[in-house]
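Sharing a structure with you now.
Yeah, one chain of the complex is gone here, protein chain that is, but the others are all in their spots.
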Amino acid sequence: MITEHPLLLVLDLTGTFAFALNGALTAVRAANLDIIGVVTLGMITALGGGIVRDIIIDDLPPATFTDWRYLAVAAGGSLLAFLLGRRLERLSVPITVLDAVGLSVFAVTGAGKAVVLGLGPAQAVILGAVTGVGGGTLRDVLTQRIPIVLRSELYAIPALAGATVTVISIRLGVDGVPAAVGAAAVCFLIRMLGVRFDLNAPRPPGEDGDDQVG
Amino acid sequence: MITEHPLLLVLDLTGTFAFALNGALTAVRAANLDIIGVVTLGMITALGGGIVRDIIIDDLPPATFTDWRYLAVAAGGSLLAFLLGRRLERLSVPITVLDAVGLSVFAVTGAGKAVVLGLGPAQAVILGAVTGVGGGTLRDVLTQRIPIVLRSELYAIPALAGATVTVISIRLGVDGVPAAVGAAAVCFLIRMLGVRFDLNAPRPPGEDGDDQVG
Partner (left out) sequence: MITEHPLLLVLDLTGTFAFALNGALTAVRAANLDIIGVVTLGMITALGGGIVRDIIIDDLPPATFTDWRYLAVAAGGSLLAFLLGRRLERLSVPITVLDAVGLSVFAVTGAGKAVVLGLGPAQAVILGAVTGVGGGTLRDVLTQRIPIVLRSELYAIPALAGATVTVISIRLGVDGVPAAVGAAAVCFLIRMLGVRFDLNAPRPPGEDGDDQVG
C-alpha cells in the first residue's frame, strides 16, 4: 500500500489525528453530547472517509478499521478533544492547518489506492476526494448540518486537485513518495489559500435578483 | 447485465440524467451551495441508488460508478442544472416525468439484477425499490430533509410494484426487454397517477383527534 512508506504513514496518521480532533471538537460545540458521542463523532470523522472508499473499491474489511494504529490515533485525538474541550478552540488556527493536512493526505492516498486497485482515472479522482471529505460529511449528517463539502467553503476543490495530480503522476510513472508529497502539497496550498482569502467556488447564476429579470 | 440491451441502456441513462437534473435542482433551491455542492448532490441522486444496491448484493466496485457513461451522464445533467439554475423550474412537469422514468427503470433493472445474482424474490423487490429511491434518499439526508420516500407522496409504492412485476415475470420465464419495459410502465403509470391526483399511501389510524377517544 502506498501509505506503507514511513513518511506517508506519518502524514496519514497526522491527518487521522487532526480529523479526530476536529470531529470531536464539533461534537463538543454541538453540546448535549456525552463522552461516547464525542469520541464516536471524532472517530467517524477520522476513519469514515477511508471506510467509505474501501467499501466502494471492495477492499473489506476497511484498512483504517483493521489497522490498530489508525483506531488508536483516532480514539486518542477524540479523547484529547473531549478532555480539553472548549479550551482547544483557541487553537483553531493549528487545527485548521492540521485538518488541511488530513484532507491533503487522504485525497492523495485515496486516489493512489484506487489506481492501484485498477479503477479508471475519473473514478480514482472522485474516490480520492471521497476519502478526504467523507469523514467530515458523515460527521455533519450525524450532527444535523448540511455537509461542509456542499456548503460555501473551498473544501472539495483542493481535494479534487490533489487527487488529480496524484492520478496524473502515477500515469506518468512518477509515483512514489515525492510525487505523493507534491500532490498533497498542491491540495494543502489551495485549501490554505481558500481559508486565508475566504474563497468560494462559483454559485449558480441568478441567485441575487436575477429571478425578476430572467 | 439486463441493462446491456440498447433500449434498456438508453432508458437507464435517461433515468440517470433525470435524477441528476432533479438532484442538482434541489441543491440550487436549497441555496448556499456552490458548483461542487450542486454537482455532488446531482451525482449522488443519480448514482446513489445503484451504489447502495451494489454494496448490498456485493457487486463491487459499483457498476454505475465504474461505467464512465453513467458518470458522464450524471455529471452532465448536474452541470446543466447548475448552469440553467432556477430557469429549469419552469420545466417542472417534464422533470417530474423524467424523474418517474428514472424511478421506473431503476426499480426494474435493480430488481432484475438482484434476481440474476441469486437473491430471493422478496429481497429482489426490496432492492429494486432501494435502487429507485436510494439516490433521492441520500440527497434528502444530505440537504436536511425527511426523505421523500418516507413522506407523503406516492413514491415507494410504484417502485415496489414495478420491481414485483419484474420478479414475477422473470420467475415465469418471461424476461427480456419487453417484460422489463412492461414492468417499468406499471411503475411509471402508478407514479404519474399519484402525481396527477395527488394520491398518498394510507396514514396511521388515529392521527386526527382519535387521540382523545382512543
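In order of appearance the chains are A and B, and numbering begins at 1 in each one.
Methods note: a residue touches a chain if its C-beta (ideal position, glycine included) is under 8 Å from a C-beta of that chain, and two chains touch if they have at least 3 such contacts.
Everything numeric in this text was worked out from a predicted model, so none of it was measured.
When the omitted chain is restored, the residue from B:10, B:72 or B:146 that touches it is B:146. Residue A:38 is the one among A:13, A:38 or A:73 that touches the chain missing from this view.
For the chain left out of this panel, the touching residue among B:100, B:119, B:163 or B:180 is B:119. Contact residues of chain A toward the unshown chain are 27-28, 30-38, 40-41, 51, 55, 60-62, 65-66, 68, 71, 82-83, 85-87, 141-144. Those residues of chain B that touch the chain absent from the view are 55-58, 119-120, 122-123, 126, 137, 141, 144-147, 149-152, 155-157, 200-207, 210-211, 214.
In this section, only the chains that are shown with their structure count from here on.
Averaged C-alpha coordinates put the centre of chain A at 29 Å from the centre of chain B.
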